[in-house]
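Each remark here refers to the structure printed beneath this line.
Every protein chain but one is kept in place in this view of the complex.
Up next is chain A:
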Amino acid sequence: MESNGGATDVSSIRSEIETLKAAKSDIEQRISVLEAQLRETTINQQKTDTVSNGTCRSISTVYSDNSHGLSPDMIYRYSRHLLLPSFGVQGQSNLLKSSVLVVGAGGLGSSALLYLAACGVGRLGIVDHDVVELSNMHRQVIHTEAYIGQSKVKSAAAACRSINSSIQIIEHGEALRTSNALEILSQYDIVVDGTDNPPSRYLISDCCVVLGKPLVSGAAVGLEGQLTVYNYNGGPCYRCLFPTPPPTTACQRCADSGVLGVVPGIIGCLQALEAIKIASAVGEPLSGRMLLLDALSARIRIVKIRGRSSQCEACGENSAFTQDQFRNFDYEKFTQSPQFPLPLKLNLLSADSRISSKEYKERVDNGEAHVLVDVRPAHHFKIVSLPNSINIPLANLEARLHEISLAMKEEEKHKGSESSSGASVYAVCRRGNDSQRAVQYLHKMGFTSARDIVGGLESWGRDVDPHFPTY
């Protein structure tokens, strides 16, 4: 391969990159601490100055004492807002006095937070318990590569501070649960939901109902987005619209279904817009209406939705959903889906119908006659696949069984002598669940030797070939 190649070169380069990255991150952290200190010192200094001396200072004091309370710096920073007749000084002043909590610093939260920080929301809170990953970067634009492996809240807060150091940014580096939600949400005027699962959505909506906070709710998967404002001025809450949770199989996740990065970005921007309208008391929030974005056909449709339901268990006339009830409500049980989903790990087969990726590798190296069936959808297969595997998606297995028989005969012809018992069949998928379903079916259809590769391609990447891409 390389002219003076050698694994040592590669590994020493890798290790030097790691060392430099660690040093870089330390330096960046130190810089942001010092910057914060500097800000603190300057502010204190200014305070002392104003108190202790100077005619010049007293003039600026006069400015900041005017009715709207905007300092000269603020007037300059937000001048383009102030110039808007429909927004103006009053809108900006309202915004600066308001507080917004963004739950989730992911795809939706990224753009929402950037604009909320920039526009001058007085106090901006961020809730997230996750860390930044490489697979987030295509859509979670608030994070930079330097923060991979670090907390999302920390990363998002640093980005917000670097845009606007004059507002208060509060980090809540924890998962939102019934035990802490009331305490956290009660510190803010408006809540922005940028989470990615049904239990969190019910939890946040119910908490907003109990506390009487407006909720700006957005969602995006694939090439579609949805947006509405709940619990605003007598409008419906999430439960009014969705009294019964959807079946878990109907809940697509970005990690499984994919998402075009810019789509949550658009919805997040619209969430910021709705929060700004509510906070500044300007315009008409999207309450009782829902915006549906279809990015593929470039269509946005705004539809009229039902009003508050008198039957609603959270906000209805006869409902008395209290803080205590909220604290004791089991949202994961209610929606039958986890708030912090771990990858599903099925165990459908007996041990002798399964094989580890390492063992499979040994058999390949020993020249065993076999057919490897990759049962992932075709668009997954196009991303990456093992050599000599054939792609028959699980959904088409029934119709394409003969292809396996053919491939087995072919293989036996080639490696005939060694395989008196015939070619064996292995099934593989992304994480090792569908491959078990496939093997169950294959057994039923007479392919009794079929086995699945435990943990799928993910385990191949982990245990056999660290250069094999994961997605």
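Note that in this section contacts are C-beta pairs under 8 Å (C-beta built on N, C-alpha and C of every residue); 3 or more make two chains touch, one makes a residue touch a chain; residues count from 1.
Simple rule for what comes next: contacts and distances are computed from a predicted model.
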Revision key, fill the gap. Should one name the undisplayed chain from "Dynactin subunit 4", "Trm112p-like protein", "small monomeric GTPase" or "Ubiquitin related modifier 1" using UniProt, the answer is "Ubiquitin related modifier 1"
Revision key, fill the gap. Given A:Glu224, A:Glu313, A:Glu332 or A:Asp463, the residue that touches the chain left out of view is A:Glu224
Exercise for review: Pick out which of A:Ala158, A:Val259 or A:Ala450 touches the chain that's been left out of the picture.
Suggested key: A:Val259
**Study point:** Candidates A:His143, A:Arg161, A:Arg201 or A:Arg354 - the one touching the absent chain
**Key:** A:Arg201
Exercise for review: Have a look at A:Gly104, A:Gly235 or A:Gly316 and name the one touching the chain we're not showing.
Suggested key: A:Gly104
Study note, to complete from the structure: Where chain A meets the chain that is not shown, the residues are 104, 106-109, 193-198, 201, 218-222, 224-226, 241-247, 249-254, 257, 259, 264, 290, 292, 294, 297, 301-306
